[in-house]
Structures are given as C-alpha cells and as structure tokens.
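Apart from one protein chain that is not included, each protein chain of the complex appears where it belongs.
When the chains are written out, they are named A and B in that same order, and each has its own residue count from 1.
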Amino acid sequence: MQTKTTPGAMLKAMREKPPLVQCITNYVAMNIAANVLLAAGASPAMVHAAEEAGEFAGIASALTINIGTLSTQWIDGMQAAAKAATSAGKPWVLDPVAHYATAFRRNAVADLLALRPTVIRGNASEIIALAGGESRGQGVDSRDPVKQAEGSARWLAERQRAVVAVTGAVDFVTDGERAVRIEGGSALMPQVTALGCSLTCLVGAFAATAPEDIFGATVAALSTFAIAGEEAALGAAGPGSFSWRFLDALAALDAETLDARARISAA
Amino acid sequence: MQTKTTPGAMLKAMREKPPLVQCITNYVAMNIAANVLLAAGASPAMVHAAEEAGEFAGIASALTINIGTLSTQWIDGMQAAAKAATSAGKPWVLDPVAHYATAFRRNAVADLLALRPTVIRGNASEIIALAGGESRGQGVDSRDPVKQAEGSARWLAERQRAVVAVTGAVDFVTDGERAVRIEGGSALMPQVTALGCSLTCLVGAFAATAPEDIFGATVAALSTFAIAGEEAALGAAGPGSFSWRFLDALAALDAETLDARARISAA
Partner (left out) sequence: MQTKTTPGAMLKAMREKPPLVQCITNYVAMNIAANVLLAAGASPAMVHAAEEAGEFAGIASALTINIGTLSTQWIDGMQAAAKAATSAGKPWVLDPVAHYATAFRRNAVADLLALRPTVIRGNASEIIALAGGESRGQGVDSRDPVKQAEGSARWLAERQRAVVAVTGAVDFVTDGERAVRIEGGSALMPQVTALGCSLTCLVGAFAATAPEDIFGATVAALSTFAIAGEEAALGAAGPGSFSWRFLDALAALDAETLDARARISAA
C-alpha cells in the first residue's frame, strides 16, 4: 500500500479511486453532504433503511452515521450498518448531533458508542457532554469553545479507542496519544446549515482512502474543509454566496495547494 | 420586558438572543428553512420524531408545524409537540400545506387546529379552504389572490383566536380585530420551492422573540421576508441566483433598513 503521508496526498489518492461512502445522515444534510463528497471527489450513497443498510455497508468502503433527525426505524438501520462495517473491517464515523438534548438521543448514542465507531466528530458541546461534562449546547448549536473540549476529547478517544475530532473556529483532533489543532475556515460556516454534518461524511471518505491511518485521514478531511472554507469566504457576501463557493472551492482544491496552506500544529 | 415595537426592533432583539426554534417541516423545506433561520439570526432545530418531539418542545422557545410531507408517525410527533408547546405557554405556528388535497391532510389539519395554534400561515387557497370556502388550489400552489382570502382569514382568526397570515404578492395579517397588508417581495419567490415553508419557520422565530406580541411578531417576520426578497431580486437573473441572494440579503438586513423600507398598511 502506497504511503499517503500528507492531506494533499490523501486527497489525490481519494480522487484517483473515488471511495463509495455510505452516509446515514439527517434530512437537512443529505443534499449538501452528497454535494460536498462529489465536489471533493468521493462517491456518496445515502442508504439508511433497516431493510438494506447492513447489506450496503458490505459494499461501501466506509460508513458515516449522524443522528440529526432520528427515529426508531433509523436506529435499526444505523445499528445494522455499524455492525456490518465493523465486522467487515471498514471504518465508520459517528456524529452525535445534539445527543444531550433528549433521552431518545442519549440512548441512541450510547448504543452506537458501544458498537465502537472508528472516528467521532462533534462540536465542543457534544464532545464535552459525551465525556460526561457539563455542556452548554442549545439545540444543535455548540455554546462552548473547542479549547474547552480538548480534555474531554482526549478522555473520550482513550476510552473509546477512537479518533475524536472537535470542530469549531480551530479544530482539535486526537487519538488519545497524538493531538493536533487545525486552523482555517470562515465565520460564515456556522451560518450554513449542515456543513458540520457534511464534514462528517468527508471524514468517512478520507478514512475509506487511508484506513491504515485514521488519525491522518481525519486531519486531512478537516484540513480540506478548512482551506476550502477560507477560499470560499474570499468572494462571499453572506451565507448564501458562501455555500456554492464552498463547493466550487472544494472541487478546485488541489493536493499541492492543500499541503501548502494547511495549518496543522501539535497540541 | 423590553418593548419591541417595530419589525426592526424585533429583528435586533432576535439576533441579540437567538431563539431555539423547533421546526417540524417537510423534507423539501428542511435545508432551506434552516438556512433561512440561520441567516436571519435564529437557531433552528429540525426535530419531529414522536419519540422526542414533545420533550424537545419543552426546550425550544417556539414550535412550527408544516404538513407538507405527512405520515401517520409524523402526525404523532406533531401532536405531541403542539401539546407540549401549548402547555409550556410557548407559541406555535401551523402551516396547513395543501390541506384540501386529500382526506389524510384534511383530518390531520382538523386535529391540529383543535390543539390551538398561535399563528396560522398559508397561501390564499389554503386559508379560504380552512374557512370552509371554495378554493381553487392545485396541489401545493395557490390559485386564488390574497385579497380574496381576507374575509376567510378574519373569520378563521376569530374562530381560532389565532393570528392568521395569508402570504402572496401582498400579504395579509389579522388577529380578527386588527389587520394589515404588507407589500414587498419578488415575483421570483414562488419559483423557489419551500420559501413559504421557510417563512413559517421565521414566524416561529419572531414569535419566540416577542411572545407578548404575536401579531407584531408575525408582521415583523413577513416584513423581513418581503424586504430581503426585494433586495435579493435586484441582482437575480432567475430563481437559482435569487435563492442564494435571498440568504445573503436576510443576513445583511439590519433593523434600521427594515424599519425604513417595510411597507405595512392598515387593512
């Protein structure tokens, strides 16, 4: 297997062999998440029904699960897919959207954590609450800075033996031992709905490309998002014009630019 | 409580303390409605499942219910949320999309009306049919002018003790006693799907901000939409370019501009 040592090398490898990524995501995110994967060069498949989610996980190269708009039936599909991915040795990513908000979500996430996600991506409030801390999240919005979630993320990564990514103004990624911060993005990004959910799907795409280096793949996905976000913000006059410019920027981003501009530092 | 006497003052108050708005809306509208709330400055949460919709209504500051893509399970979630909102004294908004089209919708809306929505927003055909009149609606489209629905709106407002908003080329809002017309918007707006559904969610955001003045909050939401629509239409070459310009215009609209440009007249 070719060594893919930088975000740019991983992006290039992804485009050379577009991975099929099964995304179980919420209704708000489905369209933009699929467009994000296509723009980045991956092949999205939104397959969630209990009747086929497990079977499909055997075909896909990675799986992502987001609990944004949950129901009992979808939980069945999520669990079937997570089990199938794990037993096939394929990476899967959990996005525990607003899991602290209701008992239904808390239970669903506890059950999914027991199925051992490869990566967990959330905002600071979500990661703090997952680690048992007191978060100030309101609805789906984080009200805590990423910095405050770093300890929680390290604890969670160790306990779950997973890579944990906390995204916000400055992102934080850890596998319990290593940890980095990633700068970039734009203040317009939280004004566009479901970009975080889309990033979860992109982490799945990079994890499919570099399953031997899940930490590096997660860092690569977040760096890609950060640089495309900076680029898109240049010409944007608001969240509407940012949104389509972001897709253009993702599609136009090449390996060299990504490696030259990514701002990743040890934490 | 600070008095919020103008649409601009309400918009400013909303941005200073972004209300969490629970939106139970249809699959077509979810993404654009969430983006509209974010651009305006509110915090959307698309939570509809029967398993959690009632619990979440206790957390949110307002609730909106739209029957665009209905199913038996969603009706359970809608009813649980409406009951919880009402018993917590929080405003909720009903959007009876194409309720005249099938028996399933007619029954669902009759049951929701019995739960006493705070605001009802619809197009002219929908409001006429709700008041028992003969509407010419086809599918989800109104085929009646707003003017023709004004009597129906007054009757419905009195009977339901609710604020009723009829939106179209010129909007009409009444609480059964007071009534105003609101001018603005653009002919491109009906060419973009789910903008009316998004407006319903925005009415919820303003109602959360000014629960002591639901009539004023409804007028403020409609005025905000109308002025942002006018602004967006200036540079638009069609429905595609209108759509993202509309989000930019909503985000850029400030209190002073809104108050200076809103065209609200007694009816």
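The definition used in the following text is that a contact is a pair of C-beta atoms (placed from the backbone, for glycine too) under 8 Å apart; a residue touches a chain by one contact, two chains touch by 3 or more.
Nothing here was measured: the structure is a model prediction, and the numbers come from that model.
Chemist: Which is it among B:Gly8, B:Gly41 or B:Gly68 that touches the chain not included here?
Modeler: Considering the complete complex, B:Gly68 is the one touching the chain left out.
Chemist: Go through chain B and note every residue touching the omitted chain.
Modeler: Output for chain B: 26-29, 31-32, 68-72, 98, 101-105, 138-141, 190-194, 237-241, 243-244.
Chemist: May I ask you to list the residues on chain A that touch the chain which is not drawn?
Modeler: Output for chain A: 20, 27, 30-31, 34-35, 38-39, 43-49, 51-52, 55-56, 59-60, 73, 243-252.
By definition in this document, only the chains that are shown with their structure count from here on.
Chemist: Report the inter-centroid distance (CA atoms only) between chain A and chain B in whole Å.
Modeler: The separation of the two C-alpha centroids amounts to 33 Å.
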